[in-house]
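Removed: one protein chain of the complex. Kept in place: all other protein chains.
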Amino acid sequence: MTGDGLPRWVDLALIPLVNLLVALLLAGVVVLLVGENPWEALKALVWGAFGSWDQIGYTLFYTTSLVFTGLAVAVAFHCGLFNIGGEGQALIGGLGVALVCLTLGDLPWPLLLPLAILGAMLFGGFWAFVPGYLQAERGSHTVITTIMFNFLAAILLNYLLVEVLIEPGQQVPQTARFPDAGHLPYAHEVLRALGVRTGPSPLNVTFLVALLAAGLVWLFLWRSRWGYELRSTGANEQAARYGGISPGRSIMLAMALSGALAGLLAINEVMGSQHRLMLGFSAGFGFTGIAVALMGRNHPVGVILAALLFGALYQGGSELAFEIPTFTSDMVVVIQGLVILFCGALENIFRRPIVAFFRQRTRETPQEAAA
Amino acid sequence: MRKLFAGLVVVAWAAATPATAADVVPGLLFDMGGKFDKSFNEAAYQGAEAFKKKTGIEYLEFEPTNEAQREQALRRMARRGANIIVGVGFSQTSAIETVAKEYPDVKFTLIDGVTEAPNVQSVVFKEHEGSFLVGMLAAMASKTGKVGFVGGMDIPLIRKFACGYEQGAKHAKDGTEVLVNMTGNTPSAWNDPTKGGELARSQFDRGADVVFAAAGATGVGVYQAAKDGGKLAIGVDSNQNHLHPGTMLSSMVKRVDVAIEEAFTDAMNGEWKSGLKVLGLAEDGVGWALDDNNRALVSAEMESALGAARKAIVAGDIEVADYSAGNSCDY
Partner (left out) sequence: MSTTASEAAPAGTSTGRAAAMAVELVGVDKSFGPVHANRQVDMAIEAGTIHGIVGENGAGKSTLMKILYGFYQADSGEIRVKGAPVRIRDPRDAIAAGIGMVHQHFMLVDTFTVLENLILGAEDQFWVRRSLDQARDELIAIERDYGLEVPPDALVAELPVGLQQRVEILKILFRGAETIILDEPTAVLTPQETDELFKILRRLKAEGKTVVLITHKLQEIMAVTDAVTVMRDGAVVGRVDTAKTSREQLAEMMVGRKVLLRVEKTPAKPGAPVLSVEGLTVTDEAHQPKVLDLSLEVRAGEILGIAGVSGNGQTELIEALVGLRGFTDGEVKLKGQSILSGYQSSDPRELRHLGLGHVPEDRLRMGVVVGFDASETAILGYHDDPAYNGRLLSDRAKVVAHCEELMQAFDVRPADPLLRTGSFSGGNQQKLVLAREIQRDPALLLVGQPTRGVDIGAIEFIHRRLIEMRDAGKAILLVSAELEEILALADRIVVMHEGRIVGEMPTAEADRRKIGLLMAGITEDAA
């Protein structure tokens, strides 16, 4: 039950849906202004996201990345923290993945994957732990420090790729390709082995890791004593202190875990798709994760659904830009922005009328029954 | 019945004609940063547009916003029947490498990157040669003996520009001091005119009076700062002399447009060849721009000196060190 007495399905399904529809409606107006048919654009968008196996593959590939960053934001949020450093944590996580894959890349992937996951989580986790420590012990706000750490991560990665890790003899700032043995299996390879003919997409086994991570995050938050401490700290720090919980410890734990989850983005992008560490592979997914977490109500299931929506927008949007040449990639960003605006930042603007509507209904029903 | 059949033939023939004439279906994949960056991607766009204007053949295009979209877009174009696809920028290297294997019948041209495959043509430019010439120009135009360089993102390619520029400046006037600043370490360094302007002003404060920007859209701020401070600036990639006539000394043009138009045209005429294609001064792939906008700033002495240097470089008498050869600027 929510405070304003709405049925749960209204809170969890109807309000996000209304927000989404309004966002799409406004996007439709934008499409009209560009001189295209909104209905055609919507069709292209949906078809682009789900029209074929490989398009679904791309959609789920983006979903995978967004599940990680969305979970990262959600975990921090449950401790009352705003981690907007997912971008940087993902980049540093990528460094961990690359170090594992470059040194041990000859291992078969089932052996290499756990090690790479460990590398991603340790590196990404460390990158968020430091802001967590600074907040817990020095009172520096994570909003500020995590943003700064995004820049530091980019600079550090750039330095390493330009000066240290660059593939010898190349001038592109990226590492050498990881050995083939350690490449994660693609979904299309698996599907082809099963006899399903499909075009290639970067969707890989990391998708399952993301689902697993969502499940583990749920268990951790709601079924472990550490999750309990973390949520207590976020929900009522005084009560946590009263309960003998150290808020500082919870904050550091939450940030480290948040960063570790963001770092896992690199498993999908670096190990699963690019097979080498390159600049800017995080492509803003760290930031989109904030919208994903907001829309998913910081619950793992919600995060998965919201990630799917945004994944579909990414993939469908790129098809849209390709199908309708006047529709540039900037326009796609506008549409994504509208969805983020209405589902994230303005998610409460329709809450009030909806609440009023349901109140009216609950009041009228008994009267009708009486009459 | 007969009439109908004849009609069908006519229709079929009419439909088939453009197909035979335009055997070529070109595709163009931009780099991240967008096609209207007033620089690199825009040059690519202009090349493709020029081809379209001459032949009337439409081309497919895409601007990626993340890494995974590169391969996706290449495949999409190939599936749509594109048979000559140009990828702009070194970041496309691995994507083209991958997709070229999947579509062995499609021709791929990679600009600014090198990869070996039977159906890939790699086009690289000798930016250091062009930079050498504008370096000379800068040193000769400078009254203070100090010239500046503002780079975009600090990557080897941009250091290659800086290295050639420095050599040219010292070649023209021994003892010329070259101030080098990079805008940043992230891709945003390509699109930060404010910071570009600041870096230019700080170089002016340190005594430089000519500045060369190889920084994408960041350069816009550099040129503005030069104009505001009454100093001289040198543009890059496209001919940017028109931006501020009177303070734009010249532009180091890198004919990405020509390379793309050529790739499309060659493919159309069956002259396209795979392998490495290096475009330097000799091929007119790089050069310096002289037009009405900067004619007044370039003296006859400068023009002849640059002309002589160009000849010497083409003939091999002057050897300009290439940073990318050993990732260091030794000369």
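Side notes on the structure shown:
The chains carry the letters A and B, assigned in the order they are written, with residues numbered from 1 in each.
The definition used in the following text is that contacts are C-beta pairs under 8 Å (C-beta built on N, C-alpha and C of every residue); 3 or more make two chains touch, one makes a residue touch a chain.
All figures in this text were calculated on a predicted structure; none of them were measured in a lab.
Shown chains touched by the hidden chain across the complete assembly: A. Of the options A:Leu111, A:Met148, A:Ala235 or A:Val301, the residue whose C-beta touches the omitted chain is A:Ala235. Touching the chain that is not shown, out of A:Ser52, A:Ser224 or A:Thr326: A:Ser224 (per the contact rule at the top). Interface residues of subunit A facing the missing partner chain: 1, 3-6, 219, 223-225, 228-229, 231-232, 235-236, 238-239, 241-245, 355, 358-359, 362-363.
The working rule: only the chains that are shown with their structure count from here on.
Those residues of subunit B that touch subunit A in the complex are listed here as 32, 34, 60-69, 71-73, 75-76, 79, 90-91, 93-94, 102, 113, 153-157, 160, 185-187, 324, 327. The residues of subunit A lying in touch with subunit B in their complex are 58, 61-62, 151, 154-155, 158-159, 162, 166, 171-174, 177, 199-202, 269, 273-274, 276, 278-281, 283-285, 314, 318-319, 321-322, 325, 328-330, 332-333.
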